[in-house]
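Excluded from the complex is one protein chain; the other protein chains are retained at their positions.
Here the chain labels run A, B and C in written order, and each chain numbers its own residues starting at 1.
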């Protein structure tokens, strides 16, 4: 009986995929196995070579499902655990200031406290004020002013 | 960077599948991975539960394609290396004797020499005499007398 | 001119709309919840916007998120698909106010037909046969009892704002009426926010037959024949076919004319479906669905009309492409809804699809957004594929259905395939002799 047979490895890959785990590592009876959830770029290139231009292979989604819900770009920024990321609760257009003339609500280096308005997301002609959900220092602003953003898209990184 | 990433494991599984290897084991930088090539029965049962009665899942063939060309039953008998298996070179009906009255060409325990006629395979009303391709002792007769057989089907096991 | 369509839906119907747009050279915007990031409708659309978390209320039912998604992507039209916001008059209104073409009927038509009592009234005034019953909602038990005595038991109590079986009670005798009346009202209250119920004659063994209609902005309205939707479980359609084995060309004409009369009175635009109960050679108006139906492919297969493209053309102000003159259905078509569910208990069975191999060959069509390794999320309905088979007659269609189901391989989740397969061997189904009771009585 194998310590890890094909089916068990599949199990592991599925778990990694379904739970959105980036990487797992197993050590058991002298066996060591590591699986990474992120699909590898070459497959996409391959897809291109087959002339399926903008068409990802249908398995990719299932694999991508393994990744955390945040975008690939997001993942890099996750590395620093002391950073809190404020994401957009709604779909709309991102504005850093109440109107073109005025100053931005916050800039990098500012200390914000829970409840402070940090930006506006316009949707259906409504200006929705977005408040910080933590106390801390703004260390990064992700979208450009006036940029369209979707639900869950990263707005600010805050050092706690 | 992981020592074994998802893509590499797929590679391995493919290699196992394509080369028809029953099991492989890799030890590298303290990593140990074992994959068994044979598809596991439960999947078929599952297929039944889904009501796809005589319908194997389409991946099974590809995996089975990994197996040696001999049938599953064959594999068991392969274990004894000193056994030589004579397979049918044609499709037809297997007869152990030239006619119903007469004695079988060979029976278990007989010693046969290369070129001796050991059975008849009837196809298109023609009686095709099948000769032994080795010297040795008949230890097993696979088909029943009068049984239809396909190309490559096992006829006799001979101890060299 | 429509140039970019936002599809306010998910799953196979979202993909179906994308296919239609691609064939028309229109750009597409997919919206999706966090649970659907990796759905094919997201992959195949030109643009996609995440509009909220998995629960529908916060994503596919969030009008503001969807309109905002249209704004930031510059979409100029919205296709609602079926379910979710497809029959939400408010959504259609807001879309128009925001300068978006709503690919469907007017908010007024949606609102009117969404109110069952009003719809029934409208049908009656249009000279469409309706089941004897109360004039609108019955406020008190005694009102209900009076009506029931006149039309005779059994009767059925239905929520005025209802649908999908909730707020519905069948009552066989006067003794049971009081309790039935109260449960129906409280269910209706809970489900639709209105306790209004009305009383109707109850048919013991009806068929469910619906007429597909289409109206354009010139006021032209056509009928595309009927769909037989009698095979249902818990008021959910499972198998649909066209033509119906129970409907003659003359009856088709009568029902089509009735449907068109109704649409004329409300000046109906775009695709719609009038559902009738049919028993003993009589048909009775049940309700109207103001959207594309799940089962629209069976009509496409026997008419050769791409109904989704037709919806978009009509919404864009173009005339119907359907030719005038005596209209006949060509051949026969049948749809099997493949749900990820236990075929016996009907319990949903979400999870990862480990094998997925669709049947092909002549007369077989599959509409699906599923694929091998797709993970069916638990948040939405269990429909994972629609198998549509077409033949020169019903016999060939049944034969195709059997071999197509035999070769439709889905592993990893339980599906309704074995149930469909068993139904295709049932003598009563083969004979075309069945009622909405069929599945309740079906042994396998």
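Rule of thumb we're sticking to: a residue touches a chain if its C-beta (ideal position, glycine included) is under 8 Å from a C-beta of that chain, and two chains touch if they have at least 3 such contacts.
Everything numeric in this text was worked out from a predicted model, so none of it was measured.
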Option from C:85, C:277 or C:364 whose C-beta touches the chain left out: C:364
Residue numbers in chain C that touch the chain omitted from display: 15-16, 19, 22-25, 44, 297, 300-301, 304-306, 330-331, 357-358, 360-368, 371-372, 392, 396, 399-400, 402-403, 406-407
Contact set of chain B toward the excluded chain (per top definition): 14, 18, 55-56, 58-65, 69, 90-93, 123-124, 148-153
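Here is the rule we go by: only the chains that are shown with their structure count from here on.
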Inter-chain centre distance, chain A versus chain C - centres from mean C-alpha coordinates, in Å: 37
Whole-Å gap separating chain A and chain B, where each centre is the average of the chain's CA atoms: 52
Touching two or more other chains - residue numbers and ranges from chain A: 63
Numbers and ranges of chain C residues touching at least 2 other chains: none
